[in-house]
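Reading through the structure tokens given below for one structure.
A single protein chain has been omitted from the complex, and every remaining protein chain is retained in its original position.
Chain IDs A and B follow the sequence of writing; residue 1 opens each chain.
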Amino acid sequence: MAVSKCPDQALVTYSLGSCVGVTLFDPEAGVGGMIHCLLPVSKTDPEKAKAKPAMFTDTGFVALLNAVTAEGAKMERLVVKVAGGGAPMDSAGRFKIGERNYAVLRKLLWKNNLLIAGEDVGGTKPRTMRIEMSTGQVTVSSCGEVTEL
Amino acid sequence: MQHDQSEIIEQVATEVLEQLAFMFADPATPDELPETITEAYVAQIGIRGAATGKLTVVAGHEICAELTANITGEEADEVSIESAVMAIGELTNVLCGQMLTQIAGTDPVFDLEPPAILDHPQDHWGALVNDPNAVALLVDDCPMVVLLELKMDSAQAA
Partner (left out) sequence: MSLRILIVDDSPIIRSVIEKNIKLAELPVTECMHAGNGQEALNQLDGEWVDLALVDINMPVMNGVELIEKMKQDDLLKTIPVIVASTEGSQTRIDALKELGIAGYLRKPFTPEQFKEQITQVLELNDAA
């Protein structure tokens, strides 16, 4: 998980397969953050969740939300973008981790009155997600192609 | 045919629970289900039109509280009994519409009755768990049983 309010920075996360990547950005405060969550729910390993909340989508998203608001972002201005949550070829749909990461995220967004402004989710391709802190622009690159969310 | 229908019901139930209520369902074997259930809701929807029948869903109270909280976006401990009853009714309504399309396609027209909540859930649980056509699920590790009884109208099906 990373949070920034430096306009000359960019936050990047690589190899989003079944993992879910989320960016939050408040354009007015210039505060943003990014998280890369591996597993949907922390109850599967509460000890690990305590040590590394960002590893799980449920605890990770809440931690990210708290971190960006602590830096001055306002909930009602947050722009949410999502990438990943796929089913990579090597996982053979095992335990539907990608789908479940995405569903847990949707639950938290609904509870927190947030909509997704852009997403690139599902499928089998690995993704790299990047947010420019100067503009909040989010791009996803995969297999040589770059898409703006 | 019945086997295919069970697979469709299982798949639709899994998808609807995930999309409507952000809950995860896995197929359950009979030995994973309790023989009796003390606190449960039974929702039933009558089907008319291109087919006649009914869809019955039985779910334990604890799933219904979370189901309701997730649908509405409130906290599970704030959920009232009235809301939980409405939520299981709505789940049954959405399941019914989605299952009928998956089973019969998008051409036939069905009329669904508003969901009814039945008394004596224990009796329904016993009957449904032992029905070979019922589909059993573990929803976030809690049992739920779904039974679709459908008789296609031969005139319309032809």
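Going forward, a contact is a pair of C-beta atoms (placed from the backbone, for glycine too) under 8 Å apart; a residue touches a chain by one contact, two chains touch by 3 or more.
In this text the structure is predicted, and so the values were computed from the model without any measurement.
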Given that one chain is not shown, what are the shown chains it touches?
A, B
Going by the contact rule already stated, which one of B:Pro27, B:Gly53, B:Pro108 or B:Gly126 would touch the omitted chain in the full complex?
B:Pro108
Checked against the full complex, the residue among B:Glu62, B:Glu90, B:Asp131 or B:Glu149 that touches the missing chain is B:Glu90
Of B:Val42, B:Val58 or B:Ile71, the one touching the omitted chain in the full complex
B:Ile71
In the full complex, which bits of chain A touch the chain not displayed? Write them out.
106, 110, 113, 115-116
Touch rule applied to chain B and the missing chain gives residues 16, 19-20, 68, 71-73, 83, 86-87, 89-90, 93-94, 96-98, 100-101, 106-114
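FYI, only the chains that are shown with their structure count from here on.
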Sites on chain A touched by chain B in the complex
96, 99-100, 103-104, 106-107, 110-111, 113
Across the complex, what residues on chain B touch chain A?
18-19, 22, 24, 70, 73
